[in-house]
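Of the protein chains in this complex, one is absent; all others appear in place.
Moving on, here comes chain A:
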Amino acid sequence: MTPLLQVEGIAKMYGARIGCTDVSFDLYPGEVMGIVGESGSGKSTLLNCMAGHLQPDAGAVRFDTRTEGLRDTVTMSEPERRMLSRTDWAFVHQHARDGLRMNVSAGGNVGERLMAVNARHYGDIRDKAIDWLGRVEISADRIDDRPTAFSGGMQQRLQIARNLVTGPRLVFMDEPTGGLDVSVQARLLDLLRGLVREMGLSAIIVTHDLAVVRLLADRLMVMKDGHVIESGLTDQVLDDPQHAYTQLLVSSVLQV
């Protein structure tokens, strides 16, 4: 089986400081990979390198394209990479404001990716937007409201709808539940888990919330100071942490 994403020896330096270094893994279709670690451990740098937002200093990120099989996205041309990022990839930002157009209506936000791949029928675009708003539990009568009129949880759900409308195969998520209160988090996680299963999505989720990876991720990577210090099946890593830092991380979770 070909992996959907093959990461090999990714390194990114910020001057003399290490952003992340020597990261390699394969992600297979339908698999959800969690990346955890404390602030500054390089997990967002890694995610941005994989999603093409940052140019890594070394290494390769090979993606299984629909037409040509595995291709290195680091060396492919910018138009190709940008095409991938609005068709086969999705990127869910921690702050919905970074991923939404705040002065464009919810329908326009969802429709943008469709129009970017040349949808030119207003009725069809609108029907699809309504369908997706429904899937993320935003009622259809809010379609012409701007995201500024939405709550934080709704904005996050709208961002997810906007990203998934073109049927991507790989979703990058950067702290998708950060800054939301726990009950809203729970519903969002429920929704994400449903969508991932239903659409057979592969996902890479960066978070510092161990509960989120426990719920969503099949596999887990633990990062510290730019290095991957431990990886394995989520339950295995969380229940039987080997590395001292992972043990600290797991034991630091507040028990209610």
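Structural remarks
One rule holds for everything that comes next: a contact is a pair of C-beta atoms (placed from the backbone, for glycine too) under 8 Å apart; a residue touches a chain by one contact, two chains touch by 3 or more; residues count from 1.
Heads up, the rule we're going with is that contacts and distances are computed from a predicted model.
As stated in its UniProt record, the chain not included in the shown complex is "Alpha-D-ribose 1-methylphosphonate 5-phosphate C-P lyase", which appears among "Alpha-D-ribose 1-methylphosphonate 5-phosphate C-P lyase", "Phenylacetate-CoA oxygenase subunit PaaB", "3-oxoacyl-[acyl-carrier-protein] synthase 2" or "Succinyl-CoA:3-ketoacid-coenzyme A transferase subunit B". Within the full complex, the residue among A:E78, A:D141 or A:E198 touching the omitted chain is A:E78.
Checked against the hidden chain, the listed residues A:E31, A:E112, A:D209 or A:E230 yield one contact partner: A:E112. Only one of A:H121, A:R197 or A:H243 touches the chain withheld from this view, namely A:H121. Screening A:L27, A:V61 or A:I143 against the full complex identifies A:I143 as the residue touching the chain left out. Seen across the whole complex, the unshown chain contacts chain A at 78-79, 82, 101, 104-105, 107-108, 111-113, 115-118, 120-123, 125-126, 143-144.
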